[in-house]
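Omission of a single protein chain aside, the complex is shown with its protein chains in their original locations.
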Amino acid sequence: MALISIKNLSIGYQTKGGLLKAVDNISFEIEQGRPLGLVGESGCGKTTIGMTLMGLLPDNARILSGSIDFQNHDLTQLGEDQWRKIRGKDIAMIFQAAMNALNPVMRVDEQVIEAIVTHKPGISPGDLDKRVKELFDLVEIPRIRMKDYPHEYSGGMKQRVIIAMALACNPQLIIADEPTTALDVIVQDQILQEIRSLQMIMDTGLIFISHDIAVVASVCRDICVMYGGQIVEMGTREEVFGTPCHPYTKTLLGSYLSLNNEWKVIIPTMRKAPDLTLKSGCCRFAVNCKICSNAGTSGIPSWINISKTHRALCCSEGIIRKKK
Amino acid sequence: MNMVKNSSLIQMKGVTKEYIPRKWFFSKDQSRVVALNEVDLSIKKGEIFGLVGQSGSGKTTLGRLLVRLEEPTSGSISLKGSLINTLKGPSLKDFRSKVQMIFQDPYQSLNPHLSIAQTIGEPLVVQGIGNTRQRRSKVLHTLEIVGLSPGQDFYDRYPHQLSGGQRQRVAIARAIVLEPEFIVADEPTSMLDATIAIQLFTLLLQIRETFNMTILFITHNLAAANYLCDRIGVIHEGCIVEVNTAKKIIGDPVHPYTKKLIRVQPCFDFNRG
Partner (left out) sequence: MPIWIRGLPIDVRGRTKGVFMLKNHYVQRFLQSWKIFIENPLGKTGVIILFVFMVMALASFVVPHINPMYDPMIGIDPNISISTGPSLTHWLGTDNVGRDLFAQLLEGAKVAFIVGLSSAFFSIVLGMVIGMISGYAGGTLDTFLMRTADIIMVLPSLVILLILSSLFGQFNIWIIVFIIAIMRWPAVSRVIRSQTLSLKHRPFIEASKVAGASHLRIIFRHIMPNVLPLAFLYMTFRVTSAILVEAALSFLGFGDPSQVSWGMMLQWVWKSGNMFHAPYWLLPPGISISLLTLAFYLLGRAMDEVLDPRLRKEGRA
């Protein structure tokens, strides 16, 4: 039984240029204790998905179709009142900008307390105190720093507080939206370790959103690669990163620099931004796809199952199978 | 000794940069913020030198000192053996034509009210080079070099009509239009996606080939520095802790901070193929 399952979800933004489909017909499931990574470049719709799962879509966005099943509710049908009960309690979010997510004029522990009290108004002061200390221990912030103000914290510590606040009510699903992007490599490493170990201890569902494939690979066992609002390839991390099938995944992996892969780097050609106004179901990578421009395919992709867990969304099944 | 002196383009000796916090009436504490502490560095002609460090390490300050956006508190900086600290008037303007900078944020580094042509042509106009027609052809040519082709398509556009990667190409075009000898590239790709970043790296390598430019590449990403640079300097809390060839820095780091940096690089070892 999946913790949350998303089926055929499409989300559009109403803009002056017409309807932009930021998310186009995506389906995936998250199991408890199996972190899922959403990887993609800016504008691929990964943050929109995170926001949808928190019920925080901006006013000009709307869910065009699809369903999100969570605890026998369809989250797409919830009103703001119902969202308020779920948000922070069952589904929590770790935000990107740790500097801005904390209130500068409130002590850090008060902010954590607020996160607890919002959803457990009847909690006794003794329990509350115990819980706050527990949380600070969990994210490894010394107790003497509890009464500090956010500006006295370093970037990494602020991010830890954000994590503590997300964990405050024992949520079943945590959405981490680029939690380490603003941090230095050394701090990033610590926070990633933190997230990994907490995920083991708490055994929650986790969606980890990032543009950095190495960061996602270090946390998540399942990977969804996104491009232009579509999931183009999904599978376990060994499958997706070890034997990538979709041409976009290959491009993405090829342009990733690490300390020992210089010779593997593939320079992508100048690319166009995906056209988000395309009809639903059209391949958005086609404009940049070598296979498509060589073979002149239909532009209507279908899911190609490579293994039980590994699939790719592409127009030319033959080439993908052969390459594999 | 003479050999070394000839081949180095930029020479920094004992350069210190301190910021004095603004004085308030009741503040007792007069502590200075030391951004750079007694830095010695020489960059050879024609090389891409990578300066790697975390935020707050002083790497950006170092870049800004080299293009004289800021002045050092003490120490000397020289370009081809002549001191740049004290340049003024025409000689400063001449120096400006030899040293250029590429900034981090392509959304902030282009004036939204100037067209691409005006932006790239600005250094030519300022330095009084060529007439309108010559400048036009130079700008078009430079657009082609940075991969914005056909140049005519981009010539009259405005920054808001371009993507982040294209804007950064425009910024690079502005930096190379004077064919300077030295370019400071301050984290030019940190705001861009990996697939765009790698294209810009290739562009920088190409530019180095074509114009034999010397480039100081400032970054927090050791892997990018390794990919692009001949030599790497690691900067930590205002001090350059280690300088060596890229291969040696990665393969055989000496300083503990360098070792730590290498250890925490997100690794990615799912052997493909």
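In this document, chain identifiers A and B correspond to the written order of the chains, with residue numbering beginning at 1 in each.
In this text, contacts are C-beta pairs under 8 Å (C-beta built on N, C-alpha and C of every residue); 3 or more make two chains touch, one makes a residue touch a chain.
Source: prediction; values computed, not measured.
Novice: Quick one: which of B:Ser115, B:Ser163, B:Thr202 or B:Thr245 touches the chain that's been left out?
Specialist: Considering the complete complex, B:Ser115 is the one touching the chain left out.
Novice: Given the contact definition stated above, which residue among B:Glu71, B:Asp156, B:Glu209 or B:Asp252 touches the chain not shown here?
Specialist: Among B:Glu71, B:Asp156, B:Glu209 or B:Asp252, only B:Asp156 touches the chain that is not shown.
Novice: Since one chain isn't shown, list which residues of subunit B touch it in the complete complex.
Specialist: Looking at subunit B, the ones touching the missing chain are residues 67, 69, 92-93, 96-97, 99-101, 103-105, 108-115, 122-123, 126-127, 153, 156-158, 161, 171, 174, 178.
To be clear about the criterion, only the chains that are shown with their structure count from here on.
Novice: CA centre of subunit A versus CA centre of subunit B: separation in Å?
Specialist: So the centre of subunit A lies 33 Å away from the centre of subunit B.
Novice: State the interface residues of subunit B toward subunit A in the complex, per the touch definition above.
Specialist: Residue list for subunit B touching subunit A: 54-55, 147, 163-164, 193-195, 197-199, 202, 220-224, 226-227, 250, 260-262, 264-268, 270-273.
Novice: In their complex, what parts of subunit A are in touch with subunit B?
Specialist: Going by the criterion above, the answer is residues 41-42, 184-186, 188-189, 192, 211-215, 217-218, 237-238, 241-244, 251-253, 255-259, 261-262, 264-265, 267-268, 270-271, 273.
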